[in-house]
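Selected chains only, in their assembly positions.
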Amino acid sequence: MARMVYIGGKPSVERRALASGRIILKRETLDAIRKGDIKKGDVLQAAQLAGIQAAKRCPDIVPLCHPVPLTSVDVSLEHEDDGIRASCDVRADYRTGVEMEALCGVAGALLCVWDMVKYIEKDATGNYPSAAITDIRVLSKEKGEPAPGKRAGGKMAASRKSKMR
Amino acid sequence: MARMVYIGGKPSVERRALASGRIILKRETLDAIRKGDIKKGDVLQAAQLAGIQAAKRCPDIVPLCHPVPLTSVDVSLEHEDDGIRASCDVRADYRTGVEMEALCGVAGALLCVWDMVKYIEKDATGNYPSAAITDIRVLSKEKGEPAPGKRAGGKMAASRKSKMR
Amino acid sequence: MARMVYIGGKPSVERRALASGRIILKRETLDAIRKGDIKKGDVLQAAQLAGIQAAKRCPDIVPLCHPVPLTSVDVSLEHEDDGIRASCDVRADYRTGVEMEALCGVAGALLCVWDMVKYIEKDATGNYPSAAITDIRVLSKEKGEPAPGKRAGGKMAASRKSKMR
């Protein structure tokens, strides 16, 4: 049976997670995004906001996630040859990791891109021969050590070679 | 500049969209799911509910989506060799297509799977060497014709060879 | 496996549901409510608003409920000998009944009452020897007939002796 597992015994430490993912789009769509020619508005700006909101709404979207007081959410979008990459960097000083928040941020950003370019990606039958959201991964996670006296701003021990900028 | 485009001029017709996507997982994780050995509970059941809720919350997650009175949401999950596939079939009798709702449903279901198996997928450094959400696509869309007198239950003209069950 | 069942084939008709329920409280608490002496504010007014909001949030609270465009929500609260009764009367012109919305409204109103009188109901150990929410029922449902030409305002055929005011 499902449960939101107990995290009260874990200490609050600096947590950070970076996730990214891609949406594959037609060249024509990518060109229109670059030129700012999309009917619904500036795609990358809207996707960024959508990603930040989705990261904050993680405990609403993912039923067994704890509410986490996020201290930072940074979503970036960049053009690639065959699509757009979204990355989401989330931080918190809390008892549980924030990779689900970062993944939600990536998914929210990419869904927003899709929505805004629907009318170019659709074929004559209303279907999407090329569009796909893919490669949503957690790129890196970091975790600080519990500070003895003061809780905030503890030095962070990278749990793996960080890919964060 | 971003806008939620005008759809008031479009007639209400039967709409349907089927989307699917996959999460790639370790064999060990897939076995644990199959055996019902996951600490947080029954993964496929929880993911299904998460998907349905995410489809309903589409206008919240995707900023430029219209609120749509969905008449049906069906999420299914099935084991594949190297992961789990989530499919989401959404219907509405409305002025705009429901593919974004179906895509949100798939993303929500797969994010829920990830959350529940985190502890098996993580390596010693807390990172995820194999887990990935991938191949989120719209498989098919259908659209009815505006009924002359009565609005509901119009016969649907498949806009493409349907893959729906 | 869970699904939000298809209602697209059902015609839109006038729907109405009345639900009610009770919270059992100590005499001392009931007196304080009547005198307007509750620290957090006017209990019945707050509970009424809470009930209306909960009825609107039904598809969020109840995972398999459809979003329904409610045309009216009326919550009333009245003192009884040993507690407070909340009633919620909901209407919609739609394809599915609104009893879940009415039940959510009742539950929301009664939970709000509990929250506001916690400090009087608690005993010395912080527990609640008498408080209980009970008797949440659907009192009556009505359903109109599909109008042949025009959809709104169809005459309603009472499906049972109505208890509505």
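Each chain carries a letter (A, B and C) given by its place in the written order, and its residues are counted from 1.
FYI, a residue touches a chain if its C-beta (ideal position, glycine included) is under 8 Å from a C-beta of that chain, and two chains touch if they have at least 3 such contacts.
This is a predicted model, so every value here is computed, not measured.
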Whole-assembly copy number, given 3 chains displayed: 6
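The rule we apply is simple: only the chains that are shown with their structure count from here on.
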Chain adjacency by touch: line, ring, star, complete or other shape? line
Same residues or different residues: which describes how subunit A and subunit B meet, taking over half shared numbers as same? same
Roughly how far apart in rotation are subunit B and subunit C when fitted on CA atoms, stated in degrees to the nearest 5? 120
Whole-Å distance, C-alpha centre of subunit A to that of subunit C, is 38
Distance between the CA centroids of subunit B and subunit C (whole Å) is 31
As a quick test, compute the distance in whole Å between the mean CA positions of subunit A and subunit B. 18
Would you please write down the residue numbers of subunit C that are in contact with two or more other chains? none
Listed in rising order, the residues of subunit B that touch subunit C in the complex are 14, 44-45, 48-49, 52-53, 56-57, 67, 69-77, 91-93, 149-153
Subunit C residues touching subunit B - in the complex, by the definition given at the top: 1-12, 59-60, 63-64, 66-69, 94-95, 149, 151
State the interface residues of subunit A toward subunit B in the complex, per the touch definition above. 1-5, 21, 39-42, 45-46, 49-50, 53-54, 57, 60-65, 97, 99-100, 103-104, 107-108, 111-112, 114-116, 118, 125-128, 131-138, 140-141, 143, 159-160
